[in-house]
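Of the protein chains in this complex, one is absent; all others appear in place.
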Amino acid sequence: MAGKIPIAKTYKLFIDGAFPRSESGRTFSVNNSEGELIANVSQASRKDFREAVRAARSAQSPWASRTAYNRGQILYRVAEMLESRKPEFLELLKSIGVNNRVATREIEDSIQRLVWYAGWSDKYSQLLGSVNPVSGPYFNFTVPEPTGVVGIIAPTEPAMLGFISRIAPAIVSGNTVVVVSEAQSSLTSVTIAEVLVTSDVPAGVVNILTGDQTDLLPWMVGHLDVNAVDISGISPKTDLTHLEEVASNVKRVVSRSVDEESLELISDFLEMKTVWHPIGR
Amino acid sequence: MKMPTSNITFGKTGSSIKVIPVDEVSLEARAASLATRSIKTSSKKAALHLTIRCIDLTTLEGADTPEKVASLCQKAKRPDPSNHDVPSVAAVCVYPEMVHHAVEATRNSKVKVASVAGAFPSGLSTIEARTADISDAVKRGADEIDIVLNRSAFLSGDEQRAFEEIVASKDACGEAHLKVILEVGELGSYDKIRQASMLAMAAGADFIKTSTGKIPQASSLPRVLCMAEAVRDFAYQTNISVGIKAAGGIRTAKQAWHYLVVIGETLGSEWLNPEMFRIGASGLLNDVLLQLNRLDSGSYSGPDYVTVD
Partner (left out) sequence: MANSNSKDGSDLEDFGIEYASAIESTSLVTIKDKYGLFIDGEFVSSSSGKSFETLDPSTENSLSVVTEASSEDVDRAVRAARASYEKYWKKMPGTDRARYLFRIARHLQERAREFAVLETLDGGKPIKESRDVDLPLAAAHFFYHAGWADKLEYAFPQRKLEPHGVVGQIIPWNFPLLMAAWKLAPALACGNTVVLKPAETTPLTALLLAEVIRDVDLPPGVINIVTGAGATGSAIVEHPEVNKLAFTGSTEVGKLIQRSAVKRNLPLTLELGGKAPHVIFEDAALDQAIEGVINGIFFNQGHVCCAGSRLLVQESIADNFIDRLQKRIELLRVGNPLDKNTDIGAINSKAQLERIDQLVKAGIEEGAEVFKPSCSLPENGYWYPPTVLTGVQQSHRVAREEIFGPVLVVQTFRTPEEALEKANNTPYGLSAGIWTEKGSLIHWMAERLRAGVIWANTFNKFDPASPFGGYKESGFGREGGMQGLGAYLKNSGGRS
């Protein structure tokens, strides 16, 4: 190669808007489709997971308190920033073995997905909520609210579209997320973090832990400050017995096909709150 | 007194009374729930007797005559001529012009004479004319005076004037007991009923009374519950116990004992006597007597078996 020696990127975790290394000091290597090393990636530990949950928790209420309009604009901003970095993602996807045509399509779909969910931010409440005609002099309404902190096992494939498809419906309503991304998909995940950090997404709303899902799954399902887990990206070989600990605090468990796009996915991460008030003088 | 929740200082007494807001729906639900109390057997008889003892047997017609009043008083003293167990009513209630006839007719009985006074039922004449009317009724021998709250002043924001007029009326009563009619059907909300109740009590009312009986919107169970809660609160804040009179539209024994339940379960049994609770009515007495006959005989009675007065 002519010219200077290229500078390789260090892939680190994404917690509370910053890119720390794992406290464990461990990394794992990601190779390209030819078996050549692309990068050493930080391998998150249970303590990193704990830190990520802490960040997600403190970001949750402020994020949910933003107006729906504002959250929509921020998601749209993420789409804009992805659009401007298309060549980078194309190279990245190609490096992990996705062919040019599929990768191009995946990037377009990812951008479109963000735009689609951005538009939902100030609409889903009107479709999922209701004013309820109770038998009595009461004003009674039901509104959806975010569940809280969501742990997500990101699908490894499609790496980029899978990641976007899982986080967008969770954060659009005001949840914050801790995403576990493993193996080759961790490269796109961390690169998306770079997009998020420049897209007005507040620190702590999306936290990304690269590492081994089997290592981190028990800590995710057992953590008492995680309100829901999305296991859509769980590896088929994972023993579901590991999930039992979701019962420790009655977590909501979501499992969907990895790249679907629907209103149902937004409601997966919502609680319905019903309010009663008398009507009188 | 501007806002229902504010601390208010009434006139010359200088005492500060807090007025608590009222939630209409919960209040009405509570009243409806109390109306499901089941009054049976011995309780029913006790309730019927107590009802009679608390009645202000009332005639307030332009066509009232001395004979009509005399007949009413006879009924008041001996509601059921055939049964000596049946007690006399608390009082007869008449216009000032009829007071001395009533006093004559109830002499040597426990039945008291109450008179409406003070430009009843509107209250809209000068305070001088109204207090003169009160003094006159007292001079004629009335034991109790029923006046109306000046709703015009109260609803237009001049609570102070409404308050001072009650104070002046109380002065004019001398020894006679003062009942202040709030005319709850004109006040528009339970918050206003609560405010008016507190205002009247703070001004010295011995009783607060629901209605004149001259408008269709009169006493109701939730309105009396609202007043009873005000009385409870006033006693809590001042240690002064004020009586309640429900009037207007109370025609059946069942209605009457619902009132007893509301008073008893809100204020306690200390209020379940004629010193603290009255029902202003004319037709009610006969329904109570019919019910008593039914309890005593075991079969249903008919209107021909009670006297029409």
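For clarity, chains are labelled A and B in written order, and residue numbers in each chain start from 1.
Throughout what follows, a contact is a pair of C-beta atoms (placed from the backbone, for glycine too) under 8 Å apart; a residue touches a chain by one contact, two chains touch by 3 or more.
Just so you know, these numbers come straight off a predicted model, no measurement behind them.
The chain not shown here is touched by just one of A:T156, A:N207 or A:N227, and that residue is A:N227.
By the touch definition given at the top, chain B reaches the unshown chain through residues 5, 20-23, 25-27, 30, 36-47, 49-50, 229, 232-233, 236, 260-261, 264-265, 268-269, 272. As for the chain not pictured, it touches chain A at residues 128, 130, 132-136, 138, 140, 142, 224, 227, 240-241, 243-244, 246-250, 252-253, 255, 262-264, 267-268, 271-278.
The rule we apply is simple: only the chains that are shown with their structure count from here on.
The residues of chain A lying in touch with chain B in their complex are 136-138, 278-281.
Residue ranges on chain B touching chain A, taken from their complex, read 23-26, 28, 188-191.
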